[in-house]
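One protein chain is absent from this view; the other protein chains keep their places.
For clarity, chains are labelled A, B, C, D and E in written order, and residue numbers in each chain start from 1.
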Amino acid sequence: MSDVIKQYLVKDEPYYRPVADEVALYEAAYSVRMPMMLKGPTGCGKTRFVEYMAWKLGKPLITVACNEDMTASDLVGRFLLDAQGTHWQDGPLTTAARHGAICYLDEVVEARQDTTVVIHPLTDNRRVLPLEKKGELVNAHPDFQLVISYNPGYQSLMKDLKQSTKQRFGALDFNYPESKIETEIVSHETEVDPATAGKLVSIAERARNLKGHGLDEGISTRMLIYAGNLIAKGVNVHAACRMALVRPITDDPDMRDALDAAVVTFFEK
Amino acid sequence: MSDVIKQYLVKDEPYYRPVADEVALYEAAYSVRMPMMLKGPTGCGKTRFVEYMAWKLGKPLITVACNEDMTASDLVGRFLLDAQGTHWQDGPLTTAARHGAICYLDEVVEARQDTTVVIHPLTDNRRVLPLEKKGELVNAHPDFQLVISYNPGYQSLMKDLKQSTKQRFGALDFNYPESKIETEIVSHETEVDPATAGKLVSIAERARNLKGHGLDEGISTRMLIYAGNLIAKGVNVHAACRMALVRPITDDPDMRDALDAAVVTFFEK
Amino acid sequence: MSDVIKQYLVKDEPYYRPVADEVALYEAAYSVRMPMMLKGPTGCGKTRFVEYMAWKLGKPLITVACNEDMTASDLVGRFLLDAQGTHWQDGPLTTAARHGAICYLDEVVEARQDTTVVIHPLTDNRRVLPLEKKGELVNAHPDFQLVISYNPGYQSLMKDLKQSTKQRFGALDFNYPESKIETEIVSHETEVDPATAGKLVSIAERARNLKGHGLDEGISTRMLIYAGNLIAKGVNVHAACRMALVRPITDDPDMRDALDAAVVTFFEK
Amino acid sequence: MSDVIKQYLVKDEPYYRPVADEVALYEAAYSVRMPMMLKGPTGCGKTRFVEYMAWKLGKPLITVACNEDMTASDLVGRFLLDAQGTHWQDGPLTTAARHGAICYLDEVVEARQDTTVVIHPLTDNRRVLPLEKKGELVNAHPDFQLVISYNPGYQSLMKDLKQSTKQRFGALDFNYPESKIETEIVSHETEVDPATAGKLVSIAERARNLKGHGLDEGISTRMLIYAGNLIAKGVNVHAACRMALVRPITDDPDMRDALDAAVVTFFEK
Amino acid sequence: MSDVIKQYLVKDEPYYRPVADEVALYEAAYSVRMPMMLKGPTGCGKTRFVEYMAWKLGKPLITVACNEDMTASDLVGRFLLDAQGTHWQDGPLTTAARHGAICYLDEVVEARQDTTVVIHPLTDNRRVLPLEKKGELVNAHPDFQLVISYNPGYQSLMKDLKQSTKQRFGALDFNYPESKIETEIVSHETEVDPATAGKLVSIAERARNLKGHGLDEGISTRMLIYAGNLIAKGVNVHAACRMALVRPITDDPDMRDALDAAVVTFFEK
Partner (left out) sequence: MSDVIKQYLVKDEPYYRPVADEVALYEAAYSVRMPMMLKGPTGCGKTRFVEYMAWKLGKPLITVACNEDMTASDLVGRFLLDAQGTHWQDGPLTTAARHGAICYLDEVVEARQDTTVVIHPLTDNRRVLPLEKKGELVNAHPDFQLVISYNPGYQSLMKDLKQSTKQRFGALDFNYPESKIETEIVSHETEVDPATAGKLVSIAERARNLKGHGLDEGISTRMLIYAGNLIAKGVNVHAACRMALVRPITDDPDMRDALDAAVVTFFEK
């Protein structure tokens, strides 16, 4: 393996609690190098899953957080000036394609079209990346795979992936794990006891039911872990929930009251 | 042939299954170097066709995936700085025009106008490319031909080719192949048996009928090949279809149910 | 004549078939160096006319295809960096003005205002071009003339030439030539016999009558020449017309049927 | 006088035919260095007037055609790179302020706000120009004066001078000259006899009455001179008027008929 | 501690008057390095609080005032050119992450998305900052913490933090302190006596009740300190209140009268 990408190897096994057959399906997809799209709400574990799969497959992982001001050059690379003139610097996508990493484009729908279109020749049977500015045609390394994430509840009319992009990917759905599994995750990731973890999960489930009824998004697994961490540090459970679960997601006084009341309910049981 | 473009020769015969007289028509168009426009939905084989023709004609093929942030300089070239000052770097269109390749501008309608207009002098009887920034007038090589692709179901009011651009091209229509041919293609490209391939094609045809009735695009031939690849790797047919055919194109629960039901129907027969 | 612009001399007499007194009027306009505006639909011969006149007057011709992303610097010139620092590179307009060529700005209405306004001082009695970035005032060479083209059916509310620009030009109207002349042109430019050429012209005339009734533009003379070329190569007339005349200008099924029917009608007579 | 601006001296007396007391008023304005705004329709002689006044006062004249893509740096100057590093290059406004020329900003309303605001400190009693990028405060030369032109029939809601800009200028109104004077001008500038010149003026007056009734602008004095020039070259009067007066300003068939009829009427008398 | 960030240590204890358990909660959050979001109206003490906490924790504080024209490079860093070619210059976020400071992004909602998204990998369990342009993956220093401020009454439909950003932060609410505490603050920060400070606080409270009824924002604690400073310098209380409290926040004559009357009322008691 090239030294350039050894730093991107996931060294320790990330904690990932499978919820269905997603690990096997991903392995099959990787075996045919099918580009993959991970769909699901924010904070439900997509990033963790891809880290886990990269570790399991023993492949380096290069992650790029996409945004609307990112240009194709940010992905592909650019000429830089030095004392000897200009030299070409590979971008993260080119590094992954050339040396054989998994390239994970997080929230790809945020990117401008030139970012999105640049991946097309890497996602059909050609598996090439033309570096037009350099006049080079990079043939993807056999280990290279492209993965993108996508939050379906998110995209507006203005911002959606083009059909000709979507059709280039296999898709896996993700969601918050079911109650028992999520409790297991929260107590594994923090130092709170399973009973407390279970109560946090119950609060989250109540909030998720309010999605679309005054909340834009529910409380994610990641937020539960934040709350658990504070509780483990000795912070009062009500203060911890207020700070980590309620205040971040809503400024509406009624909604805050409803969520604060849920905290009281579950932690007085 | 110039060394610069030898890397763009298509080395192995790409698999292409003709559906009508498109190969002969393209050869005639090439013989008079008529610029060509390939029209049709995403994933129906336009890119494969042009690769096949390039291989058949023995000409190098330079492909550019167009996008709305691409500038004329990305096509034509630019000055780069090095230790000796600036030097000119030909862009892909200039390389093709100067050395005699087929230049394929994929989804040209996505490009900005300056990209589109820059091709005008190459598409009438002058066959020249003025490099205004360099003060050079490139006379196209006798082998040079320009090809663009275009998805007619796609363009909005905001984005369409100008009439003065359209009129510079001969046009060939493409569509998904008819059932028998598409089955042949799917079983050729994957390792599934013709019966399974036929079922996949039937699912795709049902989905294509839903285009405009809840689906933006149908299931493409490329997606069928993805599904076939997964099945050949031992993935359960339902899981393979869910992952490769249904999840990528819709997030609507009713539509997903309808398509999942179609999968069940065909694979239980 | 300066070496710089000798490459822009039109070496061979371009084929141009006059339709009225446009050649004499242009010569008079050139004799007083009146800036000229050539008005007419796409593909009717404006570019060919200006090439013919340049050849007839023995003056070099520098053509610029205007577009909305072109800047004033693309016309006027810019500083480039080399090993000795920066040096000034004349743009095409400056080259024409300094050395005495005819400068033809094709589809000038597409350009941004700074491109358009930059020509003002060259179009009144001052005949100067201020290179503000260089601090130089170029006095136009006595042979210099400015010509622009303009498609009146084209401009939207958003894009039109300013009155203060229009008033700086004399104007000549162009249109598709009348039937007999156009037949002569098509058979001259291709190798089809006059009868076939005449049928192609009849199809074009039918399509031009549909302009505004479902077609944005009619079929141009250039398209007829494409069709003729294919027929001369042995392509079936129906296939040639479909590919070169009908498919490029419309995707509407009814309109395609109507035009295909016209092809059948004329070629069965 | 500095060598830098000697090239901007108006060498020969420009032909200018005064219509009222505008020459005396301008001289008074210049004597107190009051910034001036010349108001009036396109092609009525504002540019010629300022050239005449510059000649009469013996001051160099630096003219800038403003446009919406012009930046403040285009007026004020910028750093350029050369072999010794960067050096500052004065823009036209700075050149005029530093060395004492009249600076004429033509159609200033087209410019972006940064261009417009940059002139403020030159138009009140401070008479300074801060070169912020260079860290220099240029005190205007005693001979410096700023003049702008402005077409009141032109500005849209989107584009108008700010009140805080307008209030910094004295204003002079311009219009097309009255019939007798305009005839005198046309015969002076071309070689047509006064009778022909008078007929051209009559046609223009008829067109000017149509302004707002189907024409955006009338026929300007400059256009009459173009027509006269063609007639003097032997072009038929009807062809000359069609080419120089009618075709440039309208594509509306009824309006063209009306104006062509006016030409016939006056030239058959 | 690295020399680079020693200059960002808060040398003297900033005056901060706690209003509830916010100091303890912040310490718990810092102990688990939870990213924090400080919510509250303008001028209520969020910036002072974070300075106080940085001092209390003995950590350097790097503050960035966000704005809509700030790019990701402004946060992360960029290549600069020097005599030896280019060298990389860390931006403030990178400096904080690399060397272990608290990074405070003030009014983060004003920033463009690329600024906002760039912080994501620093706010989950990875705690990394990918410098894509440099090809380096910065692992955050153990002391690093990210803090953002956010004014909930402020954000429009166009500008709000994405849910996937909000969910990465614990949140603390801030508001103007209650009457007694605010009086204590104003007399501590200025040299006015508690009675005068109390009157200033009463005026502010009246103005805060008018928020949403003609005032966009109430009078902040900071404005009271300005008024107190002027009074301590001997300025008449009415003039001081007019200048520091009323004139800055409203131009509406009725609202000014109402606020001026409140000043009279309280200072005549």
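Methods note: a residue touches a chain if its C-beta (ideal position, glycine included) is under 8 Å from a C-beta of that chain, and two chains touch if they have at least 3 such contacts.
Keep in mind it's a predicted model, so treat the numbers as computed, not measured.
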Which chains here would be touched by the one that got left out?
D, E
From the list E:Glu13, E:Glu68, E:Asp193 or E:Asp257, which touches the chain that is not on show?
E:Glu68
Residue among E:Asn151, E:Thr183 or E:Ser202 touching the omitted chain
E:Asn151
One chain is left out of this view; which of E:Thr123, E:Gln163, E:Thr196 or E:Ser220 touches it in the full complex?
E:Ser220
So that we can see where the missing chain sits, which residues of chain E does it touch?
7-8, 42-43, 47, 63-70, 74, 78, 80-84, 89-92, 95, 106-107, 110, 151, 216-217, 219-220, 222-223, 226, 229-230, 233-235, 239, 243-244, 247-249, 251
I need the residue numbers on chain D that touch the omitted chain, in ascending order.
21, 25, 28-29, 31-32, 34, 37, 39, 71-72, 79, 81, 83-86, 112-114, 116-118, 120-121, 124, 130, 132-133, 135, 137, 152, 163-164, 166-173
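Assume only the chains that are shown with their structure count from here on.
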Chain C and chain D share contacts with none
So the chain most remote from chain A by C-alpha centre is D
In whole angstrom, what separates the CA-based centres of chain A and chain E?
30
In chain B, residues with contacts to at least two other chains
81, 84
Specify the contact topology among the chains shown, as one of line, ring, star, complete or other.
line
Full enumeration of touching chain pairs
A-B, A-E, B-C, C-D
